[in-house]
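Mind having a look at this structure? Questions to follow.
Here the complex is missing one protein chain, while the rest keep their positions.
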Amino acid sequence: MPSFADGAVTHRDFLRSAFQSMLRARILENKLSSLYKAGKIVGGVYLGRGQEAVSATLGTALIQGQDVFAPLIRDQAGRTAFGESLLDCTRTYLGSLQGPMRGRDGNIHRGRPAEGIPAMISHLGSQVSVVAGMLFARRLQGKLDGCVGATCIGDGASSTGAFHEGINLAAVEKLPLVLVIGNNQFAYSTPNRRQFACADLVERARGYGIEGFAVDGTDLLACASVITEAIRRARAGHGPQMIVARLLRLSGHGEHDDAFYVPQNIRNDHYGRDCMEVATRQLVEHQMVTSEEIHAWNDQFADEVQRAVAQAQQEAPPDPYHEDWTALSTRFPLPLRTSSPSTVRQPAAQPVCS
Amino acid sequence: MPSFADGAVTHRDFLRSAFQSMLRARILENKLSSLYKAGKIVGGVYLGRGQEAVSATLGTALIQGQDVFAPLIRDQAGRTAFGESLLDCTRTYLGSLQGPMRGRDGNIHRGRPAEGIPAMISHLGSQVSVVAGMLFARRLQGKLDGCVGATCIGDGASSTGAFHEGINLAAVEKLPLVLVIGNNQFAYSTPNRRQFACADLVERARGYGIEGFAVDGTDLLACASVITEAIRRARAGHGPQMIVARLLRLSGHGEHDDAFYVPQNIRNDHYGRDCMEVATRQLVEHQMVTSEEIHAWNDQFADEVQRAVAQAQQEAPPDPYHEDWTALSTRFPLPLRTSSPSTVRQPAAQPVCS
Amino acid sequence: MSVTYIDAIREAQETLLRDDPRVFLYGQDIATFGGAFKATKGLAELFPGRVFDSPISEDAMIGLAVGAAIEGLRPIVEMQFADFSSIAFNQIVNQAATHFYRTGIPIPITVRLPSGGTVGSGPFHSQSMEGIYAQYPGLVVLTPATVSDAYHMLIDAVALDDPVIFCEHKFLYRWLKAKSINGDLLPIGQARIIRPGKHATVVAYSAMVHEAVRAADHLQHDGWEIEVVDLRSVKPLDINTVLASVARTGRLLAVGEAFPWGGVTAEVVSRVTEEGFHLLDAPPQRLNARDTPVPYHPKLWAAHRPTPESICQALRKLLAF
Partner (left out) sequence: MSVTYIDAIREAQETLLRDDPRVFLYGQDIATFGGAFKATKGLAELFPGRVFDSPISEDAMIGLAVGAAIEGLRPIVEMQFADFSSIAFNQIVNQAATHFYRTGIPIPITVRLPSGGTVGSGPFHSQSMEGIYAQYPGLVVLTPATVSDAYHMLIDAVALDDPVIFCEHKFLYRWLKAKSINGDLLPIGQARIIRPGKHATVVAYSAMVHEAVRAADHLQHDGWEIEVVDLRSVKPLDINTVLASVARTGRLLAVGEAFPWGGVTAEVVSRVTEEGFHLLDAPPQRLNARDTPVPYHPKLWAAHRPTPESICQALRKLLAF
């Protein structure tokens, strides 16, 4: 049986921590939704509602400053758990110059790559090989020991060539990549049956020669158990791990979408339940949290969110007149010859192929 | 047990026919190799030596004029079996204006798409979705019944995103696509262990929700049994079929390559054997052919090949001064208004979204 | 009663599905959902078995369309955003575009690219890729700027036997309205003088046509008469109409929303200087977006792309030469 223990963190602490991240994310995302509906956020707002258990578990089990976490579209909870500040979120959504993206990119397209959080591009599947590359580089530098790199992806993104190339490459290189597929049954409006033909995406793992786990993504305890075990195995050198979490997206694709296409019977079935409610019940029942604590956290997080929003709102937006309108870090023209070393480099030896 | 019978074709006829295509291809390819080495062919020459049993079986089991066959780089035998004339090959390699590619494209990049043989582009994996599209179109037109579409691909090409997207799409659409992966253990110089991490690529089938077969690609009888069964299943509506044939490429990647990187032990092992020899032995033992017949065929095919080469060599090359240097079938400028119908089209009804 | 640009695109697809059994639609979320921009709203119900939701597989989506075209059909593929066509790049430029030249079999597919910037869309939902695709032989690249052109040119695109990259501007989708779709037809490959003038020629296409017209209207107050040419099709490019205009005005400004290196405006300027050097009274100029990814923040975005103000500024400089 997998255990939650990862170093010094006990089962109880882990779950409380993951639960807090779920709650914080839910409150933050509710706020983002209202801001969007009030016209205060331009572009789109994409929520992880219903997917917090999976995402928070992952973010909690990863070690900030050591691991890589490449969140995707529905990972507010995982970001929070991994240590991303609420301000990074609100500043990015609200276009503050102080945010990590400085108004140049928005919403969930944020990250701090130098701190182990790549900033996703929109093109689904593209982050898999990037995380593999980060791990590959660490191995080359002798710094990989004990690290893992995790990324999340949806059922829809599993149909991309980038997903396939990335996971296959990670398998060939036997990298400690943890790939969490959140199968929320829809890609935008497209149901699973128009996306893949296997019974469960976890059946893909074997074809890549990697280990695979299926988990009920609405069940925090199950997620904690399975995801920590997968991460443990990746850390221990078992190579890439694929986790397929089944659940339902409890929002529209974005806040512009009312998800009319999700049939009632799917909403009503087991996977349509809200992981927040399940987790609350589970942790209260197991006496890991009390309702009083939850209330207090609710207040505390609402307050934190409020402050993060207020601060980002009052911060200066980027100024096009002071913007550095170059996409390069190199400043051309280069001063004469400084791009080349002072001495003329000559080939080391006889050319091999002459 | 699968049977070779496909309609009226008996087991014996099938095998003799496949064997003849193998032989014809081998003789043709030996000739292409000499022409290349004599500097008579520019560009590259890519041979299917060692892969004739798989390819010929496939081409023989498919029905010309009804099925689609998208051959790849090592499918001379399959092309011959499917009915491609030797002249199509020699004319393309030698750049004759009479060939299907009219000197515009060369070597194995030839086809007759309107006759069910797409002309491959170099980019590996790209033909899978094209064949899927041809089948998809036939279904839309109500013409799919009983048709299959087959394409071949290498172990290396299984790492492409195009392969993944194509086969997954075919699975979602439940198309009668037969995908033959010739795992010849190398992609150019790259061994399987740098290409994928699963034990056998056939393990991928399940993850796509399709049926998979593994076969010894050096064994004509095994190939005939497995491939005809897969085709039968595709024809019968079981959806895409994946066949992984294990074998060894018995030439360099192209005729410029001496394959120094293929270790001796791999050449010596079971899959290093020559399918031509195996097939000869098998058919002679089963008294399906006699050595005399084989000798006669050898002479006959050598003669056919010789004539196909001679004819292509004496034909005119394309003439740049008479070449139609446009990549479009449309001739611009279009005469005024003829690209539009004579009457002004008005939207049929009220716009739905206004 | 008015018709928007997106209505026109939807209507064209309805017309095509109704009139031509060879047409089918393939793309992400285009069936039940009616497409991310509702360009196919209701069509799946109207035409059962002709409108398909695809997996998120842009490469295979184009591969499928090419295969279907080989078999004689006329698929219209919707990319959810032009930017995602980068995934289908190989199938478009190498498979579809080379097919006729190589085999003699044309590939009549239409690839719809919701293109260009809108507020808050950022680097990956704002790109204008016409100048990328136009570089490849074997493609026709269309950029309708008006409601009627959106309709008629999409109909024409499907009628063409060659692969067409159909660049629709997302900003125009709901912003641009017309009373009705008019019968002012021009063949594909012919540009339109959308606003006559005599002091300078602005060559533009897609959304920039409207920005250019605004700039021209503005300069009218100062007595300048600016001619605006809407290219309509960037490949083929109707250089004759452009040259005739420059012959009248002697001055050329080419305006595009794409990145500034190369692309449509460079092709226009080069063609004009090669063929109509003697017509020019002043150095021809280009105005494009800035050389950075398209920024998210509305303030940055507004300064990233050409606007009526920056077009006016460029025109004043040109007129003062």
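Which chain is which? They are A, B and C, in the order written, and residues in each are numbered from 1.
By our rule, contacts are C-beta pairs under 8 Å (C-beta built on N, C-alpha and C of every residue); 3 or more make two chains touch, one makes a residue touch a chain.
If you're wondering where the values come from, they're calculated on a predicted model, not measured in any experiment.
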Here the chain that is not shown touches A, B, C
Which of B:187, B:275 or B:289 contacts the chain that the document leaves out: B:187
Identified contact with the non-displayed chain, of B:55, B:129, B:159 or B:241: B:159
Taking the entire complex into account, which one of B:47, B:73, B:87 or B:121 touches the absent chain? B:121
Candidates B:105, B:173, B:203 or B:229 - the one touching the absent chain: B:105
Which of these touches the unseen chain: C:46, C:178 or C:266? C:266
Can you list where chain C touches the absent chain? 83, 86-87, 89-90, 93-94, 97-98, 101-102, 123-124, 131-132, 134-138, 235, 237, 258-259, 261-267, 269-270, 273-275, 277-278, 280, 282-286, 290-293
Applying the definition given at the start, please give the residues of chain A touching the unseen chain. 100-102, 104-105, 109, 111-114, 118-119, 121-123, 126-138, 140-141, 161-162, 165-166, 168-169, 172, 326-330, 332-341, 344-354
Residues on chain B that touch the omitted chain in the whole complex? 41-44, 95, 101, 103-107, 109, 121-124, 156-157, 159-162, 187-190, 194-196, 261, 317-321, 323, 325-327
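Basically, only the chains that are shown with their structure count from here on.
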Using mean C-alpha positions as chain centres, tell me how far chain A is from chain C in Å, no decimals. 35
Listed in rising order, chain C residues that touch 2 or more other chains are 54-55, 57, 59
At which residue positions does chain B touch at least two other chains? 161-162, 165, 168-169, 172
